[in-house]
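Every protein chain but one is kept in place in this view of the complex.
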Amino acid sequence: MGKVYKNAADALEGLTFDGMTVMSGGFGLCDIPENLIAALRDSGAQNITAISNNAGVDGFGLGLLLEPRQIKKMISSYVGENKEFERQFLAGELELEFNPQGTMAERIRAGGAGIPGFYTKTGYGTVIAEGKPTREFDGETYIMETGLKADVSLVKAWRGDTQGNLQFAKTARNFNPMMATAGKVTVVEVDELVEVGELDPNTIHTPGIFVQRIIEAKCEKRIENMTVRERN
Amino acid sequence: MGKVYKNAADALEGLTFDGMTVMSGGFGLCDIPENLIAALRDSGAQNITAISNNAGVDGFGLGLLLEPRQIKKMISSYVGENKEFERQFLAGELELEFNPQGTMAERIRAGGAGIPGFYTKTGYGTVIAEGKPTREFDGETYIMETGLKADVSLVKAWRGDTQGNLQFAKTARNFNPMMATAGKVTVVEVDELVEVGELDPNTIHTPGIFVQRIIEAKCEKRIENMTVRERN
Amino acid sequence: MTQRTGWTRDDMARRAAQELKDGFYVNLGIGIPTLVANHIPDGVDVTLQSENGMLGMGPFPYPDEVDPDLINAGKQTITELRRSSYFNSAESFAMIRGGHIDISILGAMEISEGGDIANWMIPGKMVKGMGGAMDLVAGVKRCVAVMDHTNKAGASKFLPQCTLPLTGRDCIDMVITDLGVFSRGEGEGRFRVTELAPGVEMDEVKAKTEADLRWG
Partner (left out) sequence: MTQRTGWTRDDMARRAAQELKDGFYVNLGIGIPTLVANHIPDGVDVTLQSENGMLGMGPFPYPDEVDPDLINAGKQTITELRRSSYFNSAESFAMIRGGHIDISILGAMEISEGGDIANWMIPGKMVKGMGGAMDLVAGVKRCVAVMDHTNKAGASKFLPQCTLPLTGRDCIDMVITDLGVFSRGEGEGRFRVTELAPGVEMDEVKAKTEADLRWG
């Protein structure tokens, strides 16, 4: 029952198929599961529905899957740092479902938590609300959003132990913990794989129950928008 | 705008009133906000609706508020370690609303997260579902539960800094973090009050935004059910 | 009274422990299910969840290890393991409700032939509450109920319909009693007798069971 796999290709073995739904963690290019995304591309799976806050950039992140046209549909809150994405979208080759970022985060949490639907004020009165059930609470109208799940969730963490307990670094946490809960199978790449007992049980962000496979892998960690100040 | 108060009485000053709704953290007697509960009793507030997983024991925890009959209604998942509770309930002096423990935890989280309602399978087909709206998702029926909020939340944490950032110890976390988010005003007692910067930002369980007032206080930390094994 | 045949409480716990598979995440209820932890087969590594917010529950502490901040859902003092992690109650029940726990073994007052369970209240008596039981039976992947087959008066607790208020509907996959094991697969309506306790004859089971089982 070991959860530790040799490398990304190994970790995705038997999990990929045409028409699959994949969640992919990260925010912008910050701690995306780089190696697992590349292995998913190499698997050749087609017609993927990808749930990810962003769509990567050309040649990196989910951009890797866009070029060989493996993605059929994206569910995201913010895209378009990516020329190939724009081209496919404008040519009608790519479906796109925008979710408000908080709604998306909550839908993923709900999916993992066995909550099939919840009400939110976000998007009421906008195109986002079109076709969605509404309900009044205390005189205010809310729209119903549904839980999201995936066949496979790809997650990037800072440290993980051999039981799959995870810690995330700083703002690299973002969508990763919820996605870990919402995949039928969750595969994780970590900067540092440690023995069980090395992580303080009080400071684990994702308990190992949500993790089925884990690899240690080197990450490029690209910076999308380097902004610095001068020392005076 | 300092959040640090001298003691429990000081921290509740101006917050208590007849008919108020109070959330009180802890599980059993494990890390309940002992000192704040005692100060709430001393405030003399009447007709309190108390939201707490349990109701304390005679003379400790929420039991302190039961004896002087300050509680009108309890929302709990498990009670009755408490003779006075039983007496008042059987005499019809105390209203009691049972919630499944997970539904209760999620209702409190929802209250703090701006989610007025959500669907769950828990309790479907039981008395808990009576009178609640239902909805089908993928052929299964779920019941709707609503978010819970409080006028004041009383929370017990292990360590807190002067900005209200909190850490909880082991299983003493329980309901405390969600309750911190669901109070109009959240008052916290900690074992250890530290300076800002002493807690690792990566390991904070409750960010200070949810905490309005904080005190350091000595806790008795009663053990409800001491169970040990022998060294052989 | 004749000499008792069938399983003792400890036997039932031992039999329930056979349902645990290597790598499982497990929630054990109070009573007989607690004893299951003593009978986990060799080579089977499971992680115990405590719904008040812990994975990787360890054994009871030695007297000098007792920590008031470390208790299980029965409010007993416990210990942590190297693999342990802590989380809040909302996260704990997200885990339960979301189907992440592989198996729940829990006590029962009554089980119906359709897999309903009643184990939280007796009308007319002081009701303590359902705690996490309703969430567990609604959320956990597989639920195994352990109970005596009959009550003290000899009446069947395995019934066409539960007479006590339900904890959950159509959620029990296996029932282990002092007389044997009763199972139903995914999508099967009724239970089959899949095992008899030593010395127990099918006739005795039939005589003591009001529920309509698939006897064939």
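Observations
Chains here go by letter, A, B and C, matching the order in which they are written, and residues are numbered from 1 within each.
Everything below uses one rule, namely that a residue touches a chain if its C-beta (ideal position, glycine included) is under 8 Å from a C-beta of that chain, and two chains touch if they have at least 3 such contacts.
Quantities reported herein were computed from a predicted structural model and do not represent experimental measurements.
Contacts of the undrawn chain with the visible chains, over the full complex, involve A, B. Of the listed positions A:S24, A:N176 or A:N202, the one in contact with the omitted chain in the full complex is A:N176. For the options A:S24, A:S43 or A:S76, the residue in contact with the chain missing from this view is A:S76. Residue-wise, the contact with the chain that is not shown comes from A:E224, picked out of A:D42, A:E67, A:E84 or A:E224. Residue A:T103 is the one among A:S24, A:T103, A:T186 or A:Q212 that touches the chain missing from this view. Annotation for subunit A: contacts to the undisplayed chain at residues 27-31, 53, 76-80, 86, 89-90, 98, 100-103, 105-106, 108-109, 120-128, 158, 168-178, 205, 221-231.
One chain is missing from the display, and on subunit B it is touched by residues 1, 109, 111-115, 161, 163, 165, 181, 196-197, 201-202, 204, 207-210.
In the analysis below, only the chains that are shown with their structure count from here on.
Sorting all chain pairs by how many C-beta pairs they have in contact places B-C at the top. Most remote from subunit C, judged by the distance between CA-atom centroids, is A. Averaging C-alpha coordinates per chain places the centre of subunit A 33 Å away from that of subunit B.
We define each chain's centre as the mean of its Cα atoms; on that basis subunit B and subunit C are separated by 28 Å.
Distance between subunit A and subunit C, defined via averaged C-alpha coordinates, is recorded as 36 Å. Shared interface positions of subunit B, i.e. residues touching 2 or more other chains, are given as 106, 120-121, 168-170. Multi-chain contact residues, meaning those touching two or more other chains, occur in subunit C at positions 80, 86-87, 93-94, 96-97, 139.
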